[in-house]
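All protein chains but one are shown at their positions in the complex.
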Amino acid sequence: MLQYAVKRTLWMFPTFFLITMVVFTLINLAPGNPGGAEAEQQGGTTTSDAVRLFKQQFDLDKPILLNTRWALTRGDVRERIVVAHRLEGRAPTPAQLIAAKDALADDGNYLVQHLVGLLAEDPAPEIRALAADYLTRSASLPFVSERIGDPTAARDENRTRGAYNEAFKGWRCADGDAACLSDVTGKWQAWWEKERPRYEYTAGEKAWAFLFDTRFANYWWKLLHLDLGVSPNTRIPVLDTLLSKMKYSVSLSLTAVVLAYLIAVPLGVYSAVRSGSRSDTVLTIGLFVLYSLPTFFTGTVLLKLFADGDPLTWFPVGGFQSDAKELPVTTLGYLADVTWHVTLPILTSTSVALAALSRYARSGVIDVIRADYIRTARAKGLEEPIVIVKHAVRNGMIPILTLLGGFLPVLVSGSVVIEVVFTIPGMGSYLVDSINGRDYNAVMAVLLASAILTLVGILISDLSYALVDPRINLD
Amino acid sequence: MKRLMQSGFAVGLLLLLVVIGVINTAQLHNLESRVGAIEKNGVATKAGPAVKATATSTASALAGTTCYSSAEEETASQDAANILDPLVYPSNWPAEIARAGTLKRQVASDPPGLNLLASNNAADLSEFYRYIGSKVALQSPWDPDHWYADLATKVTKSEDGLTYDIYLRSGVPWQAPAVDTKDPRYAWLAQPHEVVADDFLFTLQIIQNPQVVGRAANLRTYFESWKAIEVVDDHHFRVHFTENLYINQSVLLDLHPTPRWLYLYDEDGQKFDDATWGEKQNSHWYNQKGIGTGPFRFVSWEPGVKMTFERNPSYHLNKCLPANFDGIEISMLKDQAAWLRYLASGKLDYTQVQPAQFVAEIKDKKPYLGEEDLELLVHQEASYFYFGWNQARPMFQDKRVRRALTQALDRQGLVDGVFGGLGTVTSGPFDQGNPCYDPSIAPWPYDLDAAATLLDEAGWTDTDGNGIRDKVIDGKKVQFEFTLVTYGGSTEYENLASVYGQALQRIGIKMTPQPLEWAAQLKKTAERDFDAYSGAWVPGWEIDLFQLWHSSEADKPQSSNYVSFRNPDGDRIAEALRREFDPAARTALCHEFHALVHEEQPYTFFYQRKRPMLYWDRMNEPVISKMNPHRDARLMSFSSAQE
Partner (left out) sequence: MTDAPRPSPVPAPEDPTWSEIVWGQFRKRKVAYGSMWGVVGLFVVAVYAPLFIAEKPFLWNAGDGWSSPWLATIFDRTVYPSGIDLFFNALLVFGTLLAIPLAWMWRRTAPLPRRPRGLVRRRWLTGALLAWFLSLAGALAADLQRGEVYYEELEARLEKDGTPPTAVWPMVRISPRNTDVTATMAPPSGKHWLGTDSAGRDVFARLLYGTRVSLTVGIFAVAIYCTFGTVVGAVAGFFGGRVDALLMRIVEVVICIPSLFLVLAVAAFIPKRSIFHIMLIIAVVAWTGPARLVRAEFLRLRELDFVASARAAGFSKAQIIFEEILPNAIGPVLVSATFGVASAILVESTMSFLGLGDASVPSWGQILATGRATSSWVLILAPGFAIFVTVSLLNLLGEGARDALDPKLRS
């Protein structure tokens, strides 16, 4: 038993890693950029620095999973420059143009050795001038994140790098200025003599870059330092936003689950015991109807019936609590206010959970009631209530309890539909907004929370199932 | 034994859940009350002078009168060289204003931050900043060609237009930052500061620093002609330009100060390095809070929930344009279907109404939402909707085809049927209230037969009997089929696309709508990877045609000239307009451009939206600003004190 538990726990880690890889790749491959892309809208060189820094900060200039930029050749780089600036009579489509420009901006340090080569040896002067221009950007070292490790050391490092980048900022030339070009070429040559080892990669560095100079690797690096990142859209640390939204979702889901269990179990037992009677039939039909209604329908109808004035206005139209001025000060008053607000959402979410659970409860108890050992207990002369409570319920509840583990992830991801219908600022709507806004860090954070809870939930489910059912042999 | 374990386990799990639930709720409340305490104690100013909650003026007494906020301002306005005008109240200024109560309103989503320069660009941001910030001068919301004294009392311009002198008002305090100054960590922010010329210099430095991303990056194009700001003394600075462009003046007068003493320091009071201070602005610790010198003061912001402001008792324009409310509370209500419900239940004081809801629940249905006290105001928005045709695609290169596409769209019918009559069909790329718009140019009429004739003339006929027109281009037969990219998040656009598709089908064109989400749509238009798309622009009051219409912008793939409009006359007008200062000449140039695009139809101009606004009658009828932004809550007021 213990062996099984340990084995399963160990398996959780590679599974978790795979999950993050799949979702990370998926969300990063989706077309479109996070909100900062609006800065790109205004084209032209004045903004390219800003975009470049934005991308560096969020690793958007790196490839997603595997990095092959160390395999570029001088010919590739030359080709890109020619396409990006429509030289040599080329007429690329806008998409090709943008792709070439982006590649030249993103590949950064990997281009330096080729650009230096082009600057020294290429016959066309425009290409040499452009190479010098790109060098001022590609040769600059990116800033380190001050959120990981020692911030003072990071700040010092950034100061050094800033000075380093400043040194060659002006080594570029306007079109056609031959004197400037030869002057600048000389400067770059001298610089290259000193800095060569930094930008020419050994085999080991290439192998390292292949696996670890990627978005995914950087994400995991930050994760191992427990830094969930900053949202590219709002610039707030994702963890803070997540926690602030989680309290709404968790409260709602928890209450709904607890209520569902509290109602489902007695209902199921009652239904099973009185199986076949009229009340059982009515109950079964009622619960079946609940089960077949979509959540968004129930929510919308309830809202319109009871809150919209069509015909009643017993409940508020949405939200989680009243405005600050009307918020009661005492905890009890606060609880009452929140309850008033969340009655309809909880009613909606409970109804679905309830329907499913009570059917399991009923069938579980029915199975047990028909079993032989119950007949034995009755034959032994035990009273009916004792028979039911002592044997039937305890054994019939086994399948339901193992479902409990499955509810853990629901606590976190919340219900998107309910949050949309009732305007609750919880995790579900946060997730939808983040996916739409391509807020990669937020999406990954929500996923991590759900995935961890799901894995733990499954583990608990399986373990408890093994624990309570003697027939299961795990080895 | 095992039995016991089983039942114990089950009960234990359930109990755990209950306990967690109770703890959670209790924690929630604790957090809330603690936050509330901070809001009330550490951040609020000491109780300012009690503002009387009574009416301040009688009827028409104020309308049309001039007001000076200080003696200094009055003296400065008498200087003939001053390009600022004295403040004159509009004719629809409310008679009775109760300067009390909290205004409750909503927006659909959070702004990206409250740092006007470093937060990502979004139109919403300036809407929030207007409550707390002030600029060099205040552009009159009701008469946008006039600028009133705000932070500056006098601005003069040199003969050649390359130098401006700005004289600042004295004694304007910065609002206290929204932190708990009793906390020793923030003790360095405890002392008060005044607005000085250096603050404006700092703003320019931020904009010109290439490390700053966000809105500053977009603004850089407007500041290309700024050579330098010369700080003469604390209340006087001088701006030098490299060229005399028309927009220089409005950009200058719209400049806002940024407190160096706050934004150059991290949360513990350590100054940033010279090498990286620009980059630090992007994720500055104060970006989720606001600071300024405006009529309101930022109090708190809970993202996704609400933002609150309170009256700034030391507002320098308190005499003439005081804050009309004691506080403002803005809720973030993403679900637009909920706005009306919130309004009806009293959680909001006013709200915009979406067209679908307007048609379903409001139009001709007095009393609105069953409430006697709700009033309706329908006002024009300074934005226009259009369909853009990608002129790099062969089928859209003939202007007759584009005109046919315009005439196939029943614009008035759509406005009446789908948008509930909330709009006016428009014919040009300007706001209809702007003098640049030529009202004598009527939109092309809806005429399917005329459209069919135009298409025939352009060579598109149905030669193969499949109901779709075709033409031989470069030796290949091309069917007239195209995709229309629309914003997938709203039913109105979807309905629009369906109606248009049906109409086009009648004249033999196959149009397939492609609803995309915002990020994907931006990408497609930026990369020119589309046939046609539907969009909207919000033009500013000062017209600059360059960005959207100049052919040099068409060559830059990520610029705003998405449709690749290239026209030598258009280029000439755009360049001339940049340097033309005479209003009559400007209007003539604009009208010429209007006629040009009407003839060329690079866009099919659709309509200019009218927004219905429902408000409780305890509010005065809102004064609507002529420019964008046009829902200025500073121009709203209660007519009677709220309880």
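As written, the chain order gives the labels A and B, with residue 1 at the start of each chain.
Going forward, a residue touches a chain if its C-beta (ideal position, glycine included) is under 8 Å from a C-beta of that chain, and two chains touch if they have at least 3 such contacts.
This structure is a prediction, so every number in the text was calculated from the model and none was measured.
For the chain that does not appear, the touching partners among the shown chains are A, B. Only one residue in the set B:158, B:270 or B:498 touches the chain that does not appear here, and it is B:498.
Within the full complex, the residue among A:59, A:107 or A:308 touching the omitted chain is A:308. For the chain missing from the display, the contacting residue among B:392, B:468 or B:596 is B:468, taking the whole complex into account. The chain not shown here is touched by just one of B:319, B:366 or B:506, and that residue is B:506.
Residues 11, 14-16, 18-19, 22-23, 26-27, 29-31, 288-289, 291-297, 300-301, 304, 308, 310, 409-410, 413, 416-417, 420-421, 428, 431-432, 435-436, 438, 443, 446-447, 450-451, 454-455, 458 are the ones on chain A that touch the missing chain. Of the residues in chain B, those that touch the hidden partner chain are 336-337, 340, 354, 356-357, 359-361, 410, 413-414, 416-418, 462, 465-468, 488-489, 491-492, 494-495, 498-499, 502, 505-506, 508, 512-517, 520.
What we mean here is this: only the chains that are shown with their structure count from here on.
Within the complex formed with chain A, the residues of chain B that make contact are 2-3, 5-7, 9-10, 13-14, 17-18, 20-21, 24-29, 31-33, 36, 39, 102, 104, 109-110, 112-113, 119-122, 210-214, 216-218, 220-221, 224, 273-276, 279, 282-283, 287-288, 302-306, 308, 329, 331-335, 338, 341-342, 344-345, 347, 369-370, 517-520, 522-523, 526-529, 553, 556-560. Of all the residues in chain A, the ones that touch chain B in their complex are 31-44, 46-47, 49-51, 53-54, 57, 93-95, 97-98, 143, 155, 158-159, 161-163, 166, 230, 233-236, 241, 244-245, 247, 250-251, 254-255, 257-258, 261, 307-309, 313, 316-319, 323-325, 327, 329, 331, 334-335, 338, 394, 397-398, 401, 404, 420-421, 423, 425, 429-430, 433, 436-438, 464, 467-468, 470.
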